[in-house]
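With one protein chain withheld, the remaining protein chains of the complex are depicted in position.
Let's turn to chain A:
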């Protein structure tokens, strides 16, 4: 009986949200229009500006790489402070957790819009926005990995007369490293997609190029740019898989 009630509630929620968003009415629209629009205007892709597009792709990768690496470098040591089992004072734990939560709560787009008026257009506002948001994401995630780490190696380092830093470096870090790397590549992929969105507000890279071409109705160029995005995301996914395979 409870299962049916739960299922009923789920169906009601689905109906309510799909009517609200217009998805329920989608069959009433002529979706063939979209297919015709893509077929007629988006193909064949225009490769003519390949140099510009490739440079923009490199910019996008650099923004995503730089911001996630800096965020990881800051969040990794800070997350030891935000983990309950590292034995640091409670106020430090609470304070660091609060900072992580605040950083994570503000979307990158909002942060970028805050930085653009003072720092100007270009990749820097996007990089700063991504760093701040990702410190929050990495910090919380790594702190939870630290809390779930096996006590055994930590006890061993303590019993050998090791300092707190050694307990972290040898008792905890080797355990969580593969999971941190796995999360890093996931966040890198997410950062690439976010960088594309930030391009709309002037952060440079493929996102900005795509948005400018779209506004000028140069859809065939947009097709090539979308293809490049797919290549980039897939390449990052493969690179991540290769690194994860080595770091087990």
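Methods note: a contact is a pair of C-beta atoms (placed from the backbone, for glycine too) under 8 Å apart; a residue touches a chain by one contact, two chains touch by 3 or more; residues count from 1.
One rule holds for everything that comes next: contacts and distances are computed from a predicted model.
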In UniProt, out of "Cytochrome c oxidase subunit 1", "Tryptophan synthase alpha chain", "Phosphonate ABC transporter ATP-binding protein" or "Diguanylate cyclase", the chain dropped from the view is recorded as "Phosphonate ABC transporter ATP-binding protein"
Contact residue for the chain not shown (choose from A:105, A:121 or A:156): A:156
Taking the full complex into account, find the residue in A:99, A:166, A:181 or A:200 that is in contact with the omitted chain. A:166
Positions on chain A contacted by the hidden chain, ascending: 150, 152-153, 155-163, 165-166, 169-171, 174-175, 177
